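Sharing a structure, written as structure tokens. Questions coming.
Of the protein chains in this complex, all but one are displayed in their positions.
Order as written gives the chain letters A, B and C; numbering starts at 1 within each chain.
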Amino acid sequence: MLKVLYFARLREIFGIASEEISGVPLETVADLKEWLAHRGEVWSCELASDKVVRAAINQEMATDVDKIHDGDEIALFPPVTGG
Amino acid sequence: MLKVLYFARLREIFGIASEEISGVPLETVADLKEWLAHRGEVWSCELASDKVVRAAINQEMATDVDKIHDGDEIALFPPVTGG
Amino acid sequence: MRISVQEDDFDVGLEIDALCKKQTRIGAVTSFVGLVRDDFEAPIIGLELEHYAEMTQKALTNIGKEALHRFDIFDLTIIHRFGYLALGERIVLVVTVGSHRSQSFQACEFIMDYLKTQAPFWKKEKTSRGNIWVEANKKDDTAFDKWNLGKVKE
Partner (left out) sequence: MRISVQEDDFDVGLEIDALCKKQTRIGAVTSFVGLVRDDFEAPIIGLELEHYAEMTQKALTNIGKEALHRFDIFDLTIIHRFGYLALGERIVLVVTVGSHRSQSFQACEFIMDYLKTQAPFWKKEKTSRGNIWVEANKKDDTAFDKWNLGKVKE
């Protein structure tokens, strides 16, 4: 089971802040993005286009090639704009 | 007539904060230093040795080659240490 | 090291004093404050600062630790606000203290550059023409990248 969080523009466009995903074999952040993109419409537009989507695994910044494991908290979000 | 000011270590060692010098033909800051050094003892030790002595002409930083004119206020001092 | 993620405003003078009082070897104190600023294109009323609450404290702590490791400084403070902030309000404070100014300046700028690309905050501007998510600035990536060209500890 993965806990997936969405922030900022993604949270608004997807219409959810978090969800739990289980029973799907996903090895990396890229796999997760690709799997979500198959939901179509806004999901593919945001996750399978040339838009930059950053990720964190268990509250640490991660990249597309980083491995994900059962029980992980994965966050997907646009590039940060704090400070 | 020149007004000559001394600051910090120079003021203490020479034992004066300012003086007026007139009737001496001095063209540059270097000339003034050399003329003062002829007073001997601490004057030559401070002004004619390898110690760095900075100068200002009319409250603007100056160098040894800068010209001095009648009526100028010339300050001599060690490298500054504020801030 | 003081790290705080908070809704409330902070007092810059008090924060600086608190950090300086800890010891007498401090000669240099650099601070940076980021404010909600007006834009030329769309007049800004304020902004909503969203953050990833479980991660922000951790991210800022990592950045602070990295600064203490890379630079010759004694201590630092990072405060970042979230929630609604009106035009002119303070968003972020970074204070770094050390013996000498060069290292305290560098550490302060380093923390800001890291924070701008590594801390999970997102700004949504409330303008007279509607609400707009702020786009990430390429300059921020460049500023971040420069710190990885070489270590700066003297």
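In this text, contacts are C-beta pairs under 8 Å (C-beta built on N, C-alpha and C of every residue); 3 or more make two chains touch, one makes a residue touch a chain.
For clarity, every value in this text was computed on a predicted model and none was experimentally measured.
Trainee: So there's a chain missing from this view; which of the remaining chains does it actually touch?
Mentor: Taking every chain of the complex into account, the missing one touches B, C.
Trainee: Of C:Asn62, C:Ser102 or C:Thr127, which one is in contact with the hidden chain?
Mentor: Reading the full complex, the residue touching the unseen chain is C:Ser102.
Trainee: Please give every residue of chain C in contact with the chain that is not shown.
Mentor: Within chain C, the residues touching the omitted chain are 11-14, 16-17, 20-21, 24-38, 87-88, 99-102, 104-105, 108-109, 112, 139, 143.
Trainee: If the missing chain were put back, which residues of chain B would it touch?
Mentor: 5, 7-9, 11, 52, 56, 59-61, 73, 75, 77-83
The working rule: only the chains that are shown with their structure count from here on.
Trainee: Across all chain pairs, which one has the most C-beta contacts?
Mentor: A-C
Trainee: Just grab the chain with the largest centre-to-centre distance to chain C, centres being mean Cα coordinates.
Mentor: B
Trainee: Suppose each chain is reduced to the average of its Cα coordinates; what separation in Å results between chain A and chain C?
Mentor: Taking the average C-alpha coordinate of chain A and of chain C, the gap between them is 26 Å.
Trainee: Mind checking the centre-to-centre distance between chain B and chain C? Centres are C-alpha means, answer in whole Å.
Mentor: Their C-alpha centroids are separated by 47 Å.
Trainee: In whole angstrom, how far does the Cα centroid of chain A sit from the Cα centroid of chain B?
Mentor: Chain centres of chain A and chain B, defined by C-alpha means, are spaced 71 Å apart.
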